[in-house]
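What follows is a single structure, and I will ask about it in a moment.
Missing here is one protein chain; the remaining ones are kept as they sit in the complex.
Moving on, here comes subunit A:
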Amino acid sequence: MTQIQSPTGAPHARILGVGGYRPSRVVTNEQICEMIDSSDEWIRTRTGIEERRWASAEETVGVMSLAAAGKALAAAGVEPEQLGCVVISTVTHLAQTPSLAVDVANQLGAKNAAAFDISAACAGFCHGLALAQDMIRGGSAEYVLVIGVERLSDLTDVTDRSTAFIFGDGAGAAVVGPSQTPGIGPVVWGADGAQLDAIGQTFTWDALRERPELGFPALRMAGQQVFRWASYQMVPVAKKALERAGITAEQLDAFIPHQANNRITDAMIRALKLPEHVPVARDIAKQGNTSAASIPLAMERMLEEGEAPHGGVALLIGFGAGLVYAAQVVVLP
């Protein structure tokens, strides 16, 4: 019987560098309230958002991805040619095919990389990290670039009182590579399709074929339903990620949840009994909810501002449309 060889990878994987791109245009709550009947105070108390960034026409998902990737590669000390795979999580690359990742890999000069997009909404970055870790440990790639990028402003109905103030644009990237010591804990992930309708598009693209008068779709969300799910159902997921990594909340150097809403973050902190000495990501205040980009953007800010230590241990948890979720403990680059 003929035998084939099986791949062998590195013993462990870790994040080697992180980088973000924040679009140039600042949109204040006052500007949002010119389009909806709301107030700065209303938005702040319900979300923690003070302002968000909306991309200009030139700041495409490709441009933002390249900028974030360049920073992450430089921070990691990895050359584009060394990348074995580029994974991009986005729900706002508005072309069915080809993928954004192929374009970005090409423009980066990552000529040895496989490239593909994934769709896991606000949990996309954590899904990407899990894939990267498995590729590196499984021997499919030595270095993997994971990018979360969104232009949610393209899918925002600026007259919808329940969502207009939430979303923002941006990109965050991480270079993941081989390690002799554990740098990414076991992922705890899943999908709850029973809540398919909780977050989604107002209508699918093919509806436009029959009814072009519908115009452009937007994101819609059942706010209370999502708030309840995220605030209460995600806590056991976070606890399991800690448990599977073999650490306690006490040992964390940072908590970096998806920046969905500060009220969700607050509820999680209470339910997790997170000790006060653990710094918590609050990037949402200046960035809004940037879906797949929010965790790497928040990680970059915490490291830059010295809020979280390089080499420290952080709990990440992403959750969003699907509903889907993924959590893992990582060593910060």
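Quick note on the criterion: a residue touches a chain if its C-beta (ideal position, glycine included) is under 8 Å from a C-beta of that chain, and two chains touch if they have at least 3 such contacts; residues count from 1.
The definition used in the following text is that contacts and distances are computed from a predicted model.
The subunit not displayed here is recorded in UniProt as "Acyl carrier protein", chosen from "ABC transporter permease", "ATP-binding cassette domain-containing protein", "Acyl carrier protein" or "Putative FtsX-related transmembrane transport protein". Per the touch definition above, the residue from A:G9, A:P178, A:G200 or A:G223 contacting the chain not shown is A:G223. Contact with the chain not shown here comes from a single listed residue; of A:T45, A:N106 or A:T248, that residue is A:T45.
Here one chain is not drawn; of A:H12, A:R263 or A:R282, the residue touching it is A:R263. On the side of subunit A, the interface with the absent chain consists of residues 45-46, 222-225, 227-228, 231-232, 261, 263, 267, using the contact rule stated above.
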